[in-house]
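Here the complex is missing a single protein chain, while all its other protein chains stay put.
For chain A:
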Amino acid sequence: MEASFEDSWQGRVDLVPQTPQLVALYTVIRDSRTSRGEFVFYADRVIRLLLEHALNHIPLTPRTVLTRLGAKFVGLAYHEKICGVSIVRAGEAFEQGLRQIARSVRIGKILIQKRESGEARLISVRFASGRCTSVDTAKMAVHILTQVGVPAERILFVCMFACPEGIQALLSAFPGIQLITGAVDSGLTADKFITPGLGDFGDLYFGTCEDDRDSSLSFTDSDAGTLDGTSPHTS
């Protein structure tokens, strides 16, 4: 399954290694009973891992340095400049994670709004790469970047969830880009949400949907030190 998935897109889709830890993080953020506090915390952890993983696609040059002991360490150095482009609004959830690993990074934004018909429409561009909620949005964002002169080969498209249909559509339109994702789900629902997915990531992350996920400010120390991300009232 995984091999055929990788074969067909010839290395242009990098699925972050599905370690037990990563799967457990995804389990928390996918769970509809997860509280908002937990959701944001675990989403941030996943984002950090995705971004650290994505940076492996940025070319490095060999560099030998001297350590404090005067000994040579044969390593690698960054030489490329990077910039982030977040696709408003869900992509903005990635900004903090990016800033944590590259403190002074420039972060541009692309705002694309869906029409009633569900077709994507460009609203504004401030700078130029990010994450997707729908394939149309993703395609349009990449299109904009290529329009302003960014070669497709220099675009790393980082997203939390992807599905085969989306990957196919994006990569057939822009064969040069590199896609990095932490989960490839089975497909799309009728209303174009990834399934099993998690719903609308932006709404969940920023708390702009009606739900009862608010956490109280009281501390619920459930003898601490467990790694189970669920809140106390869930099992």
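Simple rule for what comes next: a contact is a pair of C-beta atoms (placed from the backbone, for glycine too) under 8 Å apart; a residue touches a chain by one contact, two chains touch by 3 or more; residues count from 1.
By our rule, contacts and distances are computed from a predicted model.
Novice: Given the options "uridine/cytidine kinase", "ELMO domain-containing protein 2", "UreD-domain-containing protein" or "Geranylgeranyl transferase type-2 subunit alpha", say which is the protein name UniProt records for the missing chain.
Specialist: Its UniProt record gives the name "uridine/cytidine kinase".
Novice: Can you say which of A:G75, A:P151 or A:G207 touches the chain missing from this structure?
Specialist: A:G75
Novice: Go through chain A and note every residue touching the omitted chain.
Specialist: The missing chain touches chain A at positions 17, 19-21, 23-24, 26-28, 30-33, 41, 45, 48-49, 52-53, 55-56, 58, 60, 63, 65-73, 75-78, 100-101, 103, 189, 193, 195-200, 204, 221, 223-230.
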